[in-house]
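Have a look at the structure that comes next, please.
The complex appears here minus one protein chain, its other protein chains still in place.
Let's turn to subunit A:
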Amino acid sequence: MKWKSLLLGGLLMVPVVLSGCWDRREINDVAFVLASGFDKEKDQYRVSVQVPLPSQLGGIGGSGGGGGTSGDKSWYVESMTGSTIREANEKQQRSLSRQLYFAHRRVLLIGDEAAREGVKEYLDILARVPQNRLGTFVLITKGETRDVMNAEESIEQTPAEMMRELAQNTMRKPRTAKHFIETLLSDGIDPYAPAIQVVKTQSGSGKEKTTIKVIGLAVFSKGKLQGILNPEESQGALIAMNQAVQPMINLPAPKGEGQLSILLGETNVNIKPALEGDKIKMRIVVRGKGSLIENTSAYDVTAGHNMEDTEKRLDESLKQSLQKSIDMLRMKLHADPIGFGDIVYRKFPNEWQTMKKDWQSHYEVMQVEIIPEIHIVHTGAITQPFGYKEGDLKQ
């Protein structure tokens, strides 16, 4: 009977050995992809990947970026074309001794020219292969993605990390690929993404290097890039989406020269739809708390009723900024990232069924009423402008 238990023991050991072999992945046989970039060249897809070089990464605690003493980068960018994205990856794999591993890719870049043709085809591989994660940030680049990925100066160890942090800092609730795809698949709301570009640092003659800068908000419509709003234009849209991270508003001083800068620490926007016959009316209430962060004029905000007066002018400025952004989105770009269509859908689903066929025309004639209610809470650590003598202050 002993041989029976030995045989059983032996047979039991077999699956234990079998189970790990195929999917075994040695850590030094893996090339972690930090960022991917998609471009289109005629009908071929160009895929660029940024891979770190482990031996150059240096010790723990070093956030010392590229351009160090030896001049060696701790990463490199590889780029190939193919008729599908997967094919381009396979071609890249042929020039890499390590397996490309996409699970740690935090940033997905799409070139603006490719995005103008349509982004739908790039998104399938994001979800189909479980190695890819929907938690990546989607960014649009002005110019080719590999130029942006090759930026020389970056405060983080790799440009991919810098792009990720930049993407996170542009919005209050950073929008990942999951949200991008969900808005793409929904009616009534369009996706949006931060737009970045490679620029030269303005460090002075001869010392310029390339770095990455956020140039605004890319808005889409029907799956295609419609345009990139610059930071001033996009501020209104971001506030309306409850996505603005501490927006700052500059007001000209009412008396004399100079500007007042007010930082809105908290903003809360509530959009309520109303239906009057066939016309939609949107009531946008913006509540916020602001603080005076800089005063380059001689105007004394604390005197008399100047605080209330400033609040009124701030409200007016905010109203104009929001109106301008919304009009630009609907008239010029025909895009709806704020999701007015979606708001109508959630509240009036029956009317939405008829409206959605021709949403653009309803969107353009939609009445927008903006009611800002900003309250300036404090003026910082000082009250009167610091550089001016008592007699020069304008009250």
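By our rule, a residue touches a chain if its C-beta (ideal position, glycine included) is under 8 Å from a C-beta of that chain, and two chains touch if they have at least 3 such contacts; residues count from 1.
Methods note: contacts and distances are computed from a predicted model.
Missing from the rendering is one chain, named in UniProt as "Spore germination protein" (options: "Phosphocarrier protein HPr", "Spore germination protein", "Protein-methionine-sulfoxide reductase catalytic subunit MsrP" or "QueT transporter family protein"). When the missing chain is restored to the complex, the residue among A:R116, A:K178 or A:K213 that touches it is A:K178.
Across A:L134, A:M307 or A:V368, the residue that sits in touch with the chain not pictured is A:L134. Touching the missing chain, out of A:E208, A:E294 or A:D342, is residue A:D342.
Even with one chain removed from view, subunit A keeps its contact list with that chain: residues 12, 15, 18-19, 21-23, 127, 130, 133-135, 173, 178, 181-182, 185-186, 342, 345-347, 349.
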